[in-house]
Structures are given as structure tokens and as C-alpha cells.
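Now for chain A:
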Amino acid sequence: MMTLLDMGKYNFFVWGSMALFGVMLAVDFISIHRQRKQLSRQIKSRQRRQQS
Partner candidate 1 sequence: MSLNNLNPHTSLQSTILHISHAQCQKGGEPLFAPINLRLERGEMAVISGRNGSGKTTLLEAVAGLGSFCEGGMEFDHPDSPDSWLQHSHYVGHFLGNKASLTCLENLNFAATMNGSSSHENQLSAALDQVGLGGYEYHHAGDLSAGQKKRLALSRLLILNKTYWLLDEPFVNLDVAGCDWLFECISHHINNGGAALLTAHDNKRIHEKADHLIHLERP
Partner candidate 2 sequence: MNKIVKFYHEMGSPPSFYRITGYWLKPFFVLALALTVYGLIDGLFFAPPDYQQGDSYRIMFVHVPAAWMSLFIYAIIGVCGLIAFVWRMKVAEAVMMASAPIGALFTALTLLTGMLWGKPMWGTYWDWDARMTSELILLFLYIGVMGIYSAYDDDPRKAARLAALVAIIGLINLPIIRYSVEWWTSIHQGASISLMGGNSGIKDWSMLRPLLVMALATKFYYLYSMLHRARNYLLRTEQNKSWVMRQLTEQ
Partner candidate 3 sequence: MGMKFWVLLQRDVLVAWRKKSNIYQPLVFQLLIVTMFPLGLGAGAQTLQKIAPAVVWILALISTLITLENIFKDDYEDGSLGLYVLSGLPLPVAVLAKAGAHWLTTGLPVILFAPVIAVLLHLPGYAYGVLMLSLLMATPIFSLLGTVGSALIMNLKNGGMLLSVLIMPLLAPVLIFGAGAVLETTLGNNPNGHLALLAGCFVLALTLAPLAAAAAIKVNLE
């Protein structure tokens, strides 16, 4: 199994790129959902303020 993962002397570069790919897309994914949650909280509180 280990030999499969071994990329010769390029381990750092290949796995670094893959990690980068994963991390950046994860950051994008999380930022979308955080933006969404924050937005709906904001709109609901604004709505409550207007009704009161």
C-alpha cells in the first residue's frame, strides 16, 4: 500500500497540491454556509424589528 502512495522524490509536491486543492475548496464550502447562516439570522432579526 505504501509503495502506491509513494510518488518518488515528488511526495511533497504532489501531495502538497492535492492538499491545497482540498483545503481551498473546503474553505469555499465553509464560507458559503457561514455566509448563509449569518444572512438568514440577520434578515429574521430585521423582520422582527420591523414587526415590533
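Here is the rule we use: a residue touches a chain if its C-beta (ideal position, glycine included) is under 8 Å from a C-beta of that chain, and two chains touch if they have at least 3 such contacts; residues count from 1.
A quick word on the picks: all candidates are chains of the complex that A comes from, given by their letters.
Being a predicted model, the structure only gives us computed values, none of them experimental.
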{"item": "Touch-positive candidate for chain A in this complex, from 1, 2 or 3", "value": "2"}
{"item": "Parts of chain A lying in touch with candidate 2, wherever the complex brings them together", "value": "4, 7-10, 13-14, 16-18, 20-21, 24-25, 27-29, 31-32, 35-36, 39-40, 43-44, 46-47"}
